[in-house]
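Apart from one protein chain that is not included, each protein chain of the complex appears where it belongs.
Residue numbering begins at 1 within each chain, and the chains themselves are lettered A and B in the order written.
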Amino acid sequence: MSYTIQAIADAVGATAAGDTALIVTGAAEPASAGPDDIALAMKPDFAKGLPEGRARAAMLWEDADWQSMGLSAAILVKRPRVAMAGLTRMMDTGQGYGRGIHPTAMIEPSATIGTDVTVGPMAYIGPGAKIGDNCVIGPQCYIGTDAEIGTDGTLHSGVRLMARVKIGARFIAQPGAVVGSDGHSFVTAEVSTVEQARASLGGDVTAEGQSWIRIHSLGAVIVGDDVELGANSCIDSGTIRPTEVGNGCKIDNLCHVAHNVKIGRDCLFAALVGVAGSTVIGNNVILGGQVGVTDNTTVGDNVVAGGGTKILNKIPAGRVILGYPGVKMDTHLETYKLQRRLPRLFEQVAALQKAVFKSDQND
Amino acid sequence: MSYTIQAIADAVGATAAGDTALIVTGAAEPASAGPDDIALAMKPDFAKGLPEGRARAAMLWEDADWQSMGLSAAILVKRPRVAMAGLTRMMDTGQGYGRGIHPTAMIEPSATIGTDVTVGPMAYIGPGAKIGDNCVIGPQCYIGTDAEIGTDGTLHSGVRLMARVKIGARFIAQPGAVVGSDGHSFVTAEVSTVEQARASLGGDVTAEGQSWIRIHSLGAVIVGDDVELGANSCIDSGTIRPTEVGNGCKIDNLCHVAHNVKIGRDCLFAALVGVAGSTVIGNNVILGGQVGVTDNTTVGDNVVAGGGTKILNKIPAGRVILGYPGVKMDTHLETYKLQRRLPRLFEQVAALQKAVFKSDQND
Partner (left out) sequence: MSYTIQAIADAVGATAAGDTALIVTGAAEPASAGPDDIALAMKPDFAKGLPEGRARAAMLWEDADWQSMGLSAAILVKRPRVAMAGLTRMMDTGQGYGRGIHPTAMIEPSATIGTDVTVGPMAYIGPGAKIGDNCVIGPQCYIGTDAEIGTDGTLHSGVRLMARVKIGARFIAQPGAVVGSDGHSFVTAEVSTVEQARASLGGDVTAEGQSWIRIHSLGAVIVGDDVELGANSCIDSGTIRPTEVGNGCKIDNLCHVAHNVKIGRDCLFAALVGVAGSTVIGNNVILGGQVGVTDNTTVGDNVVAGGGTKILNKIPAGRVILGYPGVKMDTHLETYKLQRRLPRLFEQVAALQKAVFKSDQND
């Protein structure tokens, strides 16, 4: 594909300058850009790489002096990553899954397939499933009985939507993602070790070991519009009512959303996040990589949890947290700073003891 | 499906009261229950939602005054989650994989298939594999060479059993689960950086970088009866002897069980748990979400580890632990409480220094 500088500027909502009819065929970092690439140098630091490359055009920051950089054309952007979104959307050539229903795909007669739907090789669409218009069901995907997906969705290779899940419009699922696996919900006939541990908060366990009885998942999953789910991530079905993921949520690779969890709109989870059963997550919540959230708790709107945070308690709206357990980030940093000063404190107390008690018995 | 209140009470081992011939077709939370649902309100708090819904029957706690709630019938249960197990098992309509061998499935002639086995679309069963009676091998599953699975197993879509794994009866594997991947076992020709780090416990590393030589996995995996494995979870093969998972273990999504690990019976792992190589886990061990267990250690029977715990040492039987490193939960909570009081302690020591040494040089 080829694009004029003006077309790119229009796509990213920015100003073009210089030879705006100049044509590029790709984007590159400044130092590795060829003459047909637009160089991406939205910070002065990045622009230093321009002389090493051969770009004739660059995407730069808002008030960049592009003429001084030896460029023929420039696009000047206000919010670089927003511009990146427009540029990359424009230049994305996709996975090349082809169009139409592949002859090796298998679609049950009772499934409903919208218009302009692509179904890739060896994909399977089960009885009663409903696939919205313009969806791409990638190679080797599995769509379960009575599962539904709205318009304009893309399931990459090997995605599995289990029975009765309901998914909104413009869903994107990366390879191997699973929606609607059974919840991990078990009970023992008598009081179990874990119930005893929770009740005693820490004493040793004396309960006898027992076998686990399975609680089945009847509730499936409801996923809103504009949701993205990462590679090999899993969303479990609810027990009685569906597990819910709100509109606009973006969930990274290898995340786990347990049964009965309810996630609001526009949340962003980084990779390897786990949310345990029946927990409620508000709107616009951001969970860093490897964050864990315990079961049956609440995380308020706009909470931001730094990478590795383990949320063991209810978190009020708007809080920025870090640590294990997750506490206010400034509290965490203060505690951490004091911990680094502990060796000195121990010395000071030893000196005080010596002075006050004429003793050097400090251990 | 439809069920009388009496039939449900019988299935969950509880007492029915009122119009026990009343028929329901589903279960629901109290506030959203329709007239054909049994409302689930096993705690007084949940029962408050009954007036918002339209249920004529409810499942309630043991001595609930159901007549005062405007219900026609009730089921009174002693241990709510045990009742949930019975109810959800009764009402589970399953994935609808159909019955029999799907025409697009591929079964090698040397495989042995039991009676009443279902093999879904595009599933593959390799040479010498043995599938027990009544098993359901879901769509797009892979059963490797000489792999064996006992009776009444269910492999959901996309499960992969690798060569020579042996699995007991009533196994349930969620989508994308893998049993028998190669162990991650490597060695360097000379002493490596990690060996040096372990020996020195913390000094900087000076060993030269080396390449890794692969130790192959000859030992496959043995899984007992009544085991459940979560979506996209992985159990690696042992090096010489098999990795072992005991009867009744329930492992959630995205868990990792490394080569040579030996897990006892009736353990429960929440999601994103990792157990490193050659570690031995006892019976009835409960590991919360994102718990990690180091290699070559031992976790005793009945241990309960809270979410996020990192087990870096041997843990004796019956211990309830939390933290990184995992220590007795009450020790952990005490240390944590003292940490929160550190700012005050630093102030007190500064005041003491001033009083004793007439100095305010505390930093």
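Basically, contacts are C-beta pairs under 8 Å (C-beta built on N, C-alpha and C of every residue); 3 or more make two chains touch, one makes a residue touch a chain.
Small disclaimer: the values here were computed from a predicted structure and weren't measured.
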| request: Out of A:118, A:157 or A:217, point to the residue that touches the absent chain in the complete complex. | output: A:157
| task | Touching the absent chain in the whole complex: find that residue among A:151, A:243 or A:284. | result | A:284
| Contact partner of the left-out chain, one of A:151, A:185, A:217 or A:253 | A:253
| note | Omitted-chain footprint on chain B covers residues 106, 122, 124, 126-127, 140, 142, 144-146, 158, 160, 162-163, 176, 178, 181-182, 184, 186-187, 189, 193-194, 197, 200-207, 209-218, 232, 234, 236, 239-241, 254, 256, 258, 272, 274, 276, 290, 292, 294, 310, 312, 324-325, 334-335, 338-339, 341, 344-345, 348-349, 352, 355-356
| query | In the complete complex, which positions of chain A touch the hidden chain? | reply | 26-29, 32, 40, 79, 81-82, 84-85, 88-89, 91-96, 104, 120-122, 139-140, 156-158, 172, 174-176, 226, 228, 230-232, 248, 250, 252-254, 265-266, 268, 270-272, 283-284, 286, 288-290, 301-304, 306-308, 318-320, 322-324, 328-333, 336, 339-340, 342-343, 345-346, 349, 352-353, 356-357, 362-363
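Everything below uses one rule, namely that only the chains that are shown with their structure count from here on.
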| Taking each chain's centre as the mean position of its Cα atoms, how many Å separate chain A from chain B? | 23
